[in-house]
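With one protein chain held back, the other chains of the complex are shown just where they sit.
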Amino acid sequence: MKASETAIVMIEFQNEFCKEGGRLYDVVKSELARQNTLANAVKLQREARAKGCLIVMVPFVFDEEYAGFWKPEGIVGNAASSGAFRPGAWGTEIIDELKPAAGDVAVHGKATLCGFNGTNLEMILRGAGIRNCVLSGFLTNVCVESTARTAYDKGYRVIIAKDACAALSQEQQEYPEKCIFPLLGSVMTVSEALANMEAEPSRAKPKAA
Amino acid sequence: MKASETAIVMIEFQNEFCKEGGRLYDVVKSELARQNTLANAVKLQREARAKGCLIVMVPFVFDEEYAGFWKPEGIVGNAASSGAFRPGAWGTEIIDELKPAAGDVAVHGKATLCGFNGTNLEMILRGAGIRNCVLSGFLTNVCVESTARTAYDKGYRVIIAKDACAALSQEQQEYPEKCIFPLLGSVMTVSEALANMEAEPSRAKPKAA
Amino acid sequence: MKASETAIVMIEFQNEFCKEGGRLYDVVKSELARQNTLANAVKLQREARAKGCLIVMVPFVFDEEYAGFWKPEGIVGNAASSGAFRPGAWGTEIIDELKPAAGDVAVHGKATLCGFNGTNLEMILRGAGIRNCVLSGFLTNVCVESTARTAYDKGYRVIIAKDACAALSQEQQEYPEKCIFPLLGSVMTVSEALANMEAEPSRAKPKAA
Partner (left out) sequence: MKASETAIVMIEFQNEFCKEGGRLYDVVKSELARQNTLANAVKLQREARAKGCLIVMVPFVFDEEYAGFWKPEGIVGNAASSGAFRPGAWGTEIIDELKPAAGDVAVHGKATLCGFNGTNLEMILRGAGIRNCVLSGFLTNVCVESTARTAYDKGYRVIIAKDACAALSQEQQEYPEKCIFPLLGSVMTVSEALANMEAEPSRAKPKAA
C-alpha cells in the first residue's frame, strides 16, 4: 500500500466510548483493556500520519435539532434516547490523544451505522485520491463493519486494524475477524498494517499547515 | 405493518445457489435443508403478494462486459472468477418457483454485496411508498446482512425472515440473528412476518396486469 | 401541500452572497435588488415555519482541512481559491435575518453544487417524512438547480420559490424558470407557495424547543 493512496479511517474515538464517564464506556471497557485499543490507535494515527497517510476521523453526532422528529428504531434509537453523542457535549469530543492535527480531516454528518451514509466521507476519500481504507474504532461488528462493507462495495481496498477496534465482547470481536472481514479484504494488527505501508512523506499538506 | 407499505426483498434466489448444478449450491445445501429455505421463500412470496405487498427480486449479475477490467478482491472476486452469475446463464436465472409475476419487480445492477449499491432498488422502494423491508435470501450474513444494514441506515423498518435465508453454516446463520439483526429491527419466521402483515389488496397494479 | 410533509430548503443564505463585504455579493447584488430576494426569503422562512413546515438551511462550507489536497476545477475551484466559505469565517455564517430557530435544521457537508452530495440532507428529509421540497437561494441556475434536479430524481415534489432566489443576471434567472424547472415541478412566488401550504402546526418539535 502506498501511503499517499491510504486513509486511516478512525470511527468514533470519542469520549463517550473511550473514557470513564462516557455513556458507552462501560460496555466496551473490558475489550478496550484486552485489545489495548487506545494505545494501538494512537500508534496507528501517529505513525501512519508520519508516513504520509490521510488521517480521517469519523465521529458520530446525533443532532438535538433532529432528535425531535427522527425516532430511529434499533441501536441508533437507543443511542439517541440515552442522550449520547449530542453536539458540543464532552462525550462527543474526539479523545485528546487522537485530536486531528493539521492535514487530518474530520467527517461531518455520521448519525447512522455506516460512515459513508449521509456524510462527506466519500468526497474526502475521492478528493484525496485514496484507494486503501484502514479501518479502526467502535464497534468492530457494528459501525466499523458497516463502513467496511460499504467501502468494499465502493471498490476500496479494505484493511481492518483489528487491535485498534473494540466490540462488546471477545466473541463479537472475533466473529467478523474470522467470518466477514476476510471476504472484504485483510485483517491485520496495527503493527502489520504499518509495516505494509510504503512511506511517501510528500503528501500535499493543507495551506494552513 | 401495512402490506401496501411493505416490500418483500428476495436476494439471489437464483439457480446458482438453489439448485443442483448451481456453482454455489454445494456451499449452502445443508443449510437450505436445515432451514427449509426454499419452501419458506415460496410461501413468503405467494402469501405476501396476495396480501398486497410489493415483491422485489434482487438477483446478482456479474456482467462479462466489465469482468475484463474490474478485478474485485474478496468474495465478489471469487464469485467472478468462478464464472458464476454471468448474464443469460442458467445459473443466473431466478428459480422457477419464485419467478416474478405481474406486479412484482426485479432490481437491475447488483454486482456487490449490498442490494442498494449500484442498483435501482431505492428508486423502486421509494416509488412504491415502501417503509418496511422484509429481507430474505443468500447469504444471511453477507448480502442479506449488507442490504439490511443499509436499509436500516436509510430509515426503512427492517424485518429479517430468518427461515427464508441461508448461510454457509448454522453458526453463520445464528450469529447475525442474535448479535446484529436485533440492532437493526426484527427477526421473524416467515409465518410470523406474514401474521404481522395487514392485508391491503388494493395496491395499484401495473397496467400490464 | 401539507406543511408537515414540506421542507423549505434554503441554499447558501450566507453573508458571502447576501451582504456588503461578502466575497460573492457583488455578482448577485443587482439580482438581489431586482427580485427582493432577502425580504422574500425572510417571509418564506417565517410564515412556512409558523405553518409547520420543516426549515432546512443548506450552507456551503469549504473546509480548510481539505483545501490542501482537493483542487476542484470549475466554479467550486474558483470559490475555493477565492478564500470564500471558510469554516468559522464571517462570510460563511448564515445571515442574521435567517438564523435557524429551534426546530429548524442545518445541513452539514455541502462543498459542491448539489445540496444532497456528501451531506446529511437526505437523511434529514427522510427522517422528517418530507415529500415536498420548496427550494430557494443561490445561484438559481447553479446550486439551486442542481439540488432541484436531484430532488426530482429522488422522487420529491419540487417547487421553486423563484423570488427567493438569485442568479448572476435576469437572463440566468429566467432561463431555468422557463426551460428547466417546469420539467421538474412548479415555479411559484413565495406568496403563491405559502398560499398552497396547508397549515399543520402539530409538527413534533425538538425536545430543546
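Going in written order, the chains are labelled A, B and C, and every chain counts its residues from 1.
By definition in this document, contacts are C-beta pairs under 8 Å (C-beta built on N, C-alpha and C of every residue); 3 or more make two chains touch, one makes a residue touch a chain.
Since we're looking at a predicted model, the values are computed, not measured.
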Candidate in contact with the missing chain, chosen from C:22, C:52 or C:185: C:185
Contact partner of the left-out chain, one of B:1, B:27, B:42 or B:106: B:106
For chain B, the residues touching the chain missing from this view: 54, 63-70, 72, 100, 103-106, 108-109, 111-112, 117-120, 122-124, 127-129, 203-209
On chain C, residues whose C-beta touches the chain left out of the figure: 72-75, 112-114, 117-118, 141-142, 146, 149-150, 152-155, 157-158, 172, 175, 179-180, 182-185
Residues from chain A at the interface with the omitted partner, ascending: 123, 126-127, 154-155
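Simple rule for what comes next: only the chains that are shown with their structure count from here on.
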Most widely separated chain from chain B, with each centre as the mean of CA atoms: C
Top chain pair, ranked by number of contacting C-beta pairs: A-C
Length of the line joining the C-alpha centres of chain A and chain C, rounded to whole Å: 31
Chain A-chain B separation of Cα centroids, rounded to whole Å: 29
Separation of mean Cα positions, chain C and chain B [Å, integer]: 38
Of all residues in chain C, the ones touching two or more other chains: 123, 127
